[in-house]
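Note that one protein chain of the assembly has been removed; the remaining protein chains are unaltered in position.
As written, the chain order gives the labels A and B, with residue 1 at the start of each chain.
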Amino acid sequence: MKRVQFEHSAVPYLFVAPQILIISIFFLWPAAQAVYQSFLLEDAFGMSSQFVWFRNFEDVLSSSSWMRSAIFTVVFSVSVSVLSIAISLFLAVRADEVVRGAKTYKTLLMWGYAIAPPVAGLLGNMLFNPLMGDLYMALNSFGFEFNHIENPNDAAFIVILIAVWKQVSVNFIFFLSGLQGIPKSIQEAATLDCKSAERRFWTITFPLLAPTTFFLLVINLTYAFFETFGIIDVSTKGAPGGSTATLVYKVYVDGFLGADLGGSSAQSVLLMIMVSVLTVFQFRFIERKVHY
Amino acid sequence: MYQSKWRILTNHAILILGALFMIMPVWIAFASSTHTREFLFQNGLQLWPGGHFFENYGAILFDASATKGRVTALEMLFNSMVLGLGFAIGKVIISMMAAYAIVYFRFKLAVPLFWVVFSTLLLPLEVRIVPSYEVVAGLGLLNSYTGLILPLIASATGTFFFRQFYRSVPDELLEAARLDGAGPLRFFIDILVPLSVTMISAIFIIMFVVGWNQYLWPLLMTTDDQLYTIVIGIKQVYNSLYEGGQIPQFPKAFALTIMATIPPVLVVVVFQRMFVKGLVETEK
Partner (left out) sequence: MATVTLNQVEKTYLNGYKAIHGIDLKIQDGEFTVLVGPSGCGKSTLLRMIAGLESISDGEIAIDDRVVNKVAPADRDIAMVFQNYALYPHMSNYNNMAYGLRNRGHSKAEIDAKVREAARILQLDDHLERKPRQLSGGQRQRVAMGRAIVRQPKVFLFDEPLSNLDAKLRVDMRLEIKNLQQRLGISSVYVTHDQVEAMTLADRLIVMNGGVAEQIGTPIDIYEKPETLFVAGFIGSPAMNFLPGKVSDDRTHVVVGDKVKLDLDHVVEAGRSVTVGIRPEHFRLCEDGHGPVSASVRMVESLGAETLVYLDFGIGNENVTLRIQGTHQFAKGTVLTLSITPDKIHLFDDETGKRI
C-alpha cells in the first residue's frame, strides 16, 4: 500500500460507492440467491418450494449426466489449454526470431483475440457442416468416417478444435511479450554456448518462460471453463446427448431450458467452489511470482 | 542475432502456416458470403469471392426479414456499439474511482470493501446466471440497455488493473501535490487521471472488445428483437437456418458473422500497440 494516504471521512466512500452498489445488486445478491436456492426444492410448477438441505447437491453429484459433464469439462479444459499453449508457444518462438515481416506476422497471429466465441463456434459449425463443410468432407474423403452428429468423440474433437483456434492468439500475445522480455544478450550468450536451436530452447528459453506458461495455464483453464459457452452453444449445443456440454453449459441447460432451479443452483455453487480454488491458486502464485 | 538459412526458412514457413490457420476460416466465411445460397448449396463453401457482395450485405443491413427477425443488421450493430461502449466507459470510470479509494485513502471499511471487490473475481457471471437473471427481471430491467450493461460491470477486473497501476505511481507525486495544496479531488482529476491516459485507453480498448463479444448474458436478457446485438443475431440466424424446408441462408449467416467480426478486429488491429501493452501489463 501507499506510504502516504489521504485521511478523509466521506470522500473514499463516495468513490467506492458506485462499484459497491453495482456489486451488491448484481453480484452479491444473485450469488447469495444461488446459494439459497441450492438448498431448495421446487415443485413442478414452481409454485412452492421447501428447504431440503444438501439434497440438491447429493442429486447433482450422484447424477450420471453431471459426472459425465464434469469429466468432459476436465478433458476439454486440459486439452484446450495444453494444445493452444503448445501451438502458440511454437509460433511465438518463431515470430520472435524473424526479422523480415515480424510486425506483419504479429498482427496476423494476434487479431483473433477480437473474435467472439459464438462467431468461432459458427465458423467451426459451417466448416464441419455435413451438407457442405470443407473439413467434414476432407476428413471423410480420407476415410475417417467422421460424424460429429452421432459420434461423441468426433463432436468433442470439433469443440476442442474451435476453442483452441479461438485461444491461440491470446496465448501468442503473452508468449511473444514474454520472449521479448528475455534479455537479448542472454539469447546471444546461449548462441555462443550451444549450437542446436532446439536444445537452446529447452535449456534456456523454456525455463525462462515458465512463469508466463504457468500463468497462461490458469488463464486457459478459466477460459475453457467459462468463456467457451458461446462456442458450444453455436457449434454442438452439447450434442450428441450432452456429451459435449461443459458444466457451465449444463447449468444453463438445466436452469433455463429445463427449469430445474434447485439443481441448477447447486451446480452453480459447485462451480463457484471450483473457480474459487482456481483463482486463489492463481493469486497465490502471482503474489510470489518467480523472480530470477 | 545469428540464424542459419534453414532456420530462417522454416521460421517463415511455420509463421505463414500459422497465419493461414488463423485467417482461413474467416476468409472462407467472407468468400462464401458473397455467393447466392443456391450456389453454396450446390457447390459447398467457397474460397473465392463471388458477385453477390452488395446484394447479400445490403439485404441484411437494411432488410429486417433477411435476418429472420424484426431488426436489421444495422440496428444490431448499433446495439452492439452501445453495449461495447457502455460497458467500456462504465467499467473504466467505476473501477478508476474504486481503485482510487482503495489505494489512496485510509478509511475504516477499506479492508472489507476490498475483499468484497475481490470476491467478484472468484465468480464469473456464467456461474450465477440464473439468479442474476431473476434479480434483473425483478428490477424490471429486462430488455433494457441498463439491465444489459450494469450486471456485466459488476466484476472487479478493471479495479484490479487500476489498483496495480496506482500502486506503481511514485509516492512523491502525492506529497508534491499536497505541498502544492491539492485535495483528494484535485489530485485525482489534475494528476492521477492525466497520468493514467495510456492505461485508460488500453483498458478501454480491451473492454470494448470484451463487451462487444458478450454472448450469454445478452442472450438471456434480450427477449425483444429490438435489443439484439449482432453476436446474438448470429445465433438467431443460425437457429433459423434449417427451418421451413427452404435452402438454408448460409450466405447471409456468413455476412452477419463477418459484420460482427470486423469492428472488434479493426479496433484491435488499429490500436495494436496499446492493446497488447494493456493486455500484457494488466494481467501481470
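As a convention for this text, contacts are C-beta pairs under 8 Å (C-beta built on N, C-alpha and C of every residue); 3 or more make two chains touch, one makes a residue touch a chain.
Only a predicted model underlies this, so the values are computations on that prediction, with no experimental measurement involved.
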Quiz item: Which one, A:P130, A:P183 or A:G241, makes contact with the chain that was left out?
Solution: A:P183
Quiz item: For the full complex, which residue in A:L176, A:I204 or A:V248 touches the chain that was left out?
Solution: A:I204
Self-check item: Chain not shown, touching residues in chain A
Solution: 99-100, 183, 185-186, 188-196, 199, 203-204, 207-208, 210, 291-292
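Here, only the chains that are shown with their structure count from here on.
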Practice problem: Could you please state the distance in Å, as a whole number, between where the Cα atoms of chain A are centred and where those of chain B are centred? | Solution: 16
Self-check item: Contact set on chain B toward chain A in their complex
Solution: 1-4, 7-8, 10-12, 14-15, 18-19, 21-23, 25-26, 28-29, 32, 40-41, 43-45, 93-95, 97-98, 100-107, 109-110, 113, 116-117, 119-124, 126-136, 139, 150-151, 153-156, 159, 167, 171, 174-175, 178, 184-185, 187, 209, 212-213, 215-216, 219-220, 231, 234-235, 238, 248, 250, 253-254, 257, 260-261, 264-265, 267-269, 272, 275-276, 279-280, 283-284
Quiz item: Which residues of chain A touch chain B in their complex?
Solution: 1-9, 11-13, 15-16, 18-20, 22-23, 25-31, 33-34, 37, 87, 90-91, 94-95, 97-98, 100-101, 105-120, 122-127, 131-134, 137, 165, 168-170, 173-174, 177, 184, 187-188, 191, 197, 215, 219, 222, 226-227, 229-230, 233-234, 248, 251-252, 255-256, 261, 264-265, 268, 271-272, 275-276, 279-280, 286, 289
